[in-house]
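This report concerns only the one structure given below.
Excluded from the complex is one protein chain; the other protein chains are retained at their positions.
Chain lettering (A and B) follows the sequence in which the chains are written, and residue indices restart at 1 in each chain.
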Amino acid sequence: MTSPAPEELHDVRLRVNGSVHEVRVPARRLLSDALRHDCGLTGTHVGCEHGVCGACTILVDGRPVRSCLMLAVSAVDAEITTVEGLTEPDGSLSPVQQAFSDCHGLQCGFCTPGFLTTITAGLRENPDPSEDEAREMIAGNLCRCTGYQNIVRSVLRAAEIGAEGPASRSTDVDGGGEDR
Amino acid sequence: MTTKLFGSRVPRVEDQRFLRGQGRYVDDLLHDDPRLLHAAVLRSPHAHARVVDIDVADVLDVEGVVAVWTWDDLTGPMAEPLPLLIPHPTLTHGRTQYALAKDEVNYVGEAIAFVVATDRYVAEDAVSRIRVDYEQLPPVVGIAAAREAARAVHDDVPDNVGARMVQETGDARAAIAAAPHTLTLDLDVERSACTPMEGRGTVARWDPDTSRLTVWSSTQTSTGVRGCVAAKLGLDLAKVDVVTPDVGGGFGVKINHPWPEELLVPLAAMTLGRPVKFTEDRREHFISSAHERAQQHHVEVGFDDDGRLLGLSVEFWHDHGAYTPYGLIVPIITSTQLLGPYKPQNYRVAFESLYTNTVIVTPYRGAGRPQGCFVMERTMDAIAAYLGTDRTEVRSANFIQPDEFPYEHGLVFQDGRELTYDSGDYPASLAKLKELVGWDEFEDFRAEMAAEGRRVGIGLACYVEGTGVGPYEGAHVHIETSGRVKVATGLTTQGQGHQTAFAQIVADTLGVRFEDVEITTGDTRKMPYAVGTFASRAAVMSGSAIHLAALRAKEKALRIAAEALEADESDLEIADGVVSVRGTDASIDLGTVAVLSNPLRYAFDEASKAATQFSVGDPGKPPVAEDDEPGLEGKDFYSPARSTFANGMHAVIVETDPDTAEISILKYAVVHDCGHLINPMIVEGQIHGGVAQGVGGALYERMAYDESGQLLNASFMDFLMPYVTEVPTSIDIDHLETPSPLNPLGIKGAGEAGVIPSAAVFAAAIEDAERPHHPDLAITAMPISPSELFELRLAHAAEPAAEPAAEHAAQKETR
Partner (left out) sequence: MKPAPFAYLRPSILEEALAALAGTQGAKVLAGGQSLVPLLSMRLAAPSMLVDINALPDLDHVTSDDDGVRVGALARHADVLASSGAAAAQPLLAMALSHVAHPTIRNRGTTVGSVVHADAAAEMPMVLRLLEGSVDVASVRGRRTVPAAELFAGPLETTLAHDEIAVEAFFPALGPGAGVAFQEIARRHGDYALVGAAAHVETDGDAVTRARVGYVSASDVPVVVDVTDAVTDPAGDPAAAALAELEPAGDIHASAAYRAHLVTVLTPRVLADATDHARRRAGERSSA
């Protein structure tokens, strides 16, 4: 076997959460790895690397996409949002994030970023989902901890918070008490 | 007055970082360190082979490859087999693998070579360039092949039997022979696995300036990993720190240690003088971590006209895979915990733990209990069907009664201690469950659905779970001069919300604000004495230890405050971090008490001036009394004589499609008794997750090995973990709280409970749905897919259904 030729590197401008990241990567670099290791945005998690689990879901031009199924070089023209970009400009939690806290929608937190991005886009499309629609919205993401019960509730709660507007967001310690 | 937090649905403090993408899991660490190297592992493609030759000549040419190891490169303890963590006298033929295979591989996925490169892509390129000559050997796949023993996994293990173990109380076989009724059942459970969303991972950094090794691992035991790393690498324990960062789920698989990579990564970091990271990918997790569940059982039972057990004899065969690093924990748990809430008069259990050329078996949430529960509850259902009695009545006839606690079974549990139940009220739990699921109204519902051409069935299952096994956990509570409270306990966290639940305990015990408490887990720098997170033990063990340590800190705070306030200790109370004299305005905050607890020579701020030599102390006495220590701290350990036994009962209503044999869940009900609840929200979350995992184990997930030992479904595409669309749309939960007398908080473990009865409860409900149409159809193997239910229907449609349904409960009657 001969030793392989050095790999060609590509200069890629990634626009993530409103910032530009100039990275130099081989063509094969998965977008998930570029975000995590080249941009330092480790909030996007990698759970299966074959597009089934949804942990790596990010928003590409506003649509949820598996970042493990995209090449970084192929993401040049896109506007990318990761979990780090979901918080409000003032640093407070977005309605979806707040809802997860209110409803105990997460345990180990590993799958959570993929749910948060998926639901954020889902509620933009359907701001007032029924319980069945809430389930449908998250039907492509795996979670091994929660049994999804409280994630479904989180979707509905996020819709509620979104409808109430930013002023009414609960962050008090007892906020979770109402979920049962 | 501080609100009591114990028992409240306090939102989790850890959520803030997780929700912002600021969790720090092992693969997130050192990502911006340009010196960081990445590892990949060459794994055996064969289930059983001799390794004749390994040629790595082509590897080092690859740009970016830094080093490669095979077994030949290992020395000293690293060249010896990995430890057998839990030896047992009956494990006469225990075997463990090497960190890198020496001469032979025994499962697809066994580590053979370890490559370190500048990134994982290059490391994988290098792995693909290693050439290995194998001499293939015939593999042993599955329990049937292992029992048949036509081929051996290990040449020096006769009949593939690693262990044989028998426990007996009374004379079960004689009692069965004398019983008025007997049944025989054969019951199988297939392999499954924990499959946390985050696989295994380890990062290590060697600091040549201090000769100190830091290891971050996605483990359920940092102290365990630390001990192994030090021993294997020949380092003093004091030179090794192991830190468990955020962990993306464990469910048991991460309690096994050391994984080969947990040793090879630190070895590489020391050798190369650069930090090294290994992050297991999903395929690796399927073929090189651990599985569980596969067992075959043969049951003989004798009972009276009321279904009361007179004698129960269970023989089973446990597939432990290629090696036995975790000893016999899983089959011992099955053999003891299958008894559930019942008291057979005479019980005998015998098992063989068998080698196969498949991935090793270590505990997976439930750890042998789902199989035991399946065996016992299928037996109960069979008895009920035989007698034509309601299934709940047969169970009631066999329950240990509330006045019989502590109840001694006369058996030895997995911790080497007597199997003695401490608390519970099984009749009350059953009454709650019947109410919750609508047991007594079900026949009406069945008739209603039948009128629409729909098939529904109901099942229930009961379990008892030994939780909070020893030997111990400890805690250290430190009240800083700021008044903030830093607490360390050594066991690790994989999403259970320990930072919240433990802080609730501290806030209540100490009388401080919840927000002022910060919990650290799994860091050997903070608490080097610890065991780990498994067996639903964290709340019981560390929760109790934290409570005890907080009490010690409180005692000291009161003593110092009493002196400062010139009051009697018994007149003091602490609330919101302030010590006050009851009924007066006199008070001192805990931060100030902390200042006073530590006599200083040098002031560093306003507060600390109060502790310097010209401000405090009796000049005639030593600044720190002989029996005292500086600082406002408390440290304690909790080490119970034996486990505490949680219990619960589940019921499910399913619908089976008459045409497609698809199985859907209409209602799922849980009654759960884990003693006092620290945070009901977290406990319910644990139950939800357990139930979902149970649904997976009962209806979707299995490890599909072919005859050659290849795992055919080593991906999330084909290993069917439930999505939201596969789990019940709601899980109705009711709690019963019978406090444990064994610990100061009256708590029992809750982590595994949700998954234990699933196989049993679904088998019962599906069988119940099918019985009116296929009277002799029995569900004796789990999991079950629509395809398998279809085949069962075919097999049982052909037989005449002349006899009453009840008599076909089990495959065979013995009399």
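Basically, a contact is a pair of C-beta atoms (placed from the backbone, for glycine too) under 8 Å apart; a residue touches a chain by one contact, two chains touch by 3 or more.
Just so you know, these numbers come straight off a predicted model, no measurement behind them.
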Residue, one of A:H21, A:H45, A:R66 or A:H104, that touches the chain absent here:
A:R66
Per the touch definition above, residue among B:D58, B:E124, B:D186 or B:D304 touching the missing chain:
B:E124
Among B:T92, B:Q401, B:T584 or B:S787, contact with the omitted chain is made only by B:S787
Considering the whole complex, not just the chains shown, which residues of subunit A touch the missing one?
4, 7-8, 10, 26-28, 30, 33, 49-51, 54, 57, 60, 63-66, 68-71, 73-74, 76-77, 118, 139-141
In the full complex, which bits of subunit B touch the chain not displayed? Write them out.
120-121, 124-125, 128, 281-283, 659-662, 700, 704, 712-713, 717-718, 720, 722-723, 725-726, 785-787, 790-791, 794
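One rule holds for everything that comes next: only the chains that are shown with their structure count from here on.
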Which residues of subunit A touch subunit B in their complex?
1, 3-4, 6-7, 26, 28-29, 36-37, 40-50, 52-53, 55, 82-84, 86-87, 93, 97, 100-102, 104, 106-113, 116, 131, 135, 138-152, 173-177, 179-180
Interfacial residue positions of subunit B with respect to subunit A in the complex:
8-12, 14-16, 18-25, 27-28, 31-32, 58, 61-63, 121, 125, 129, 194-198, 246-249, 251, 281-282, 494-497, 514, 681-682, 684-685, 687-693, 715-717, 721, 723-725, 727, 729-731, 754
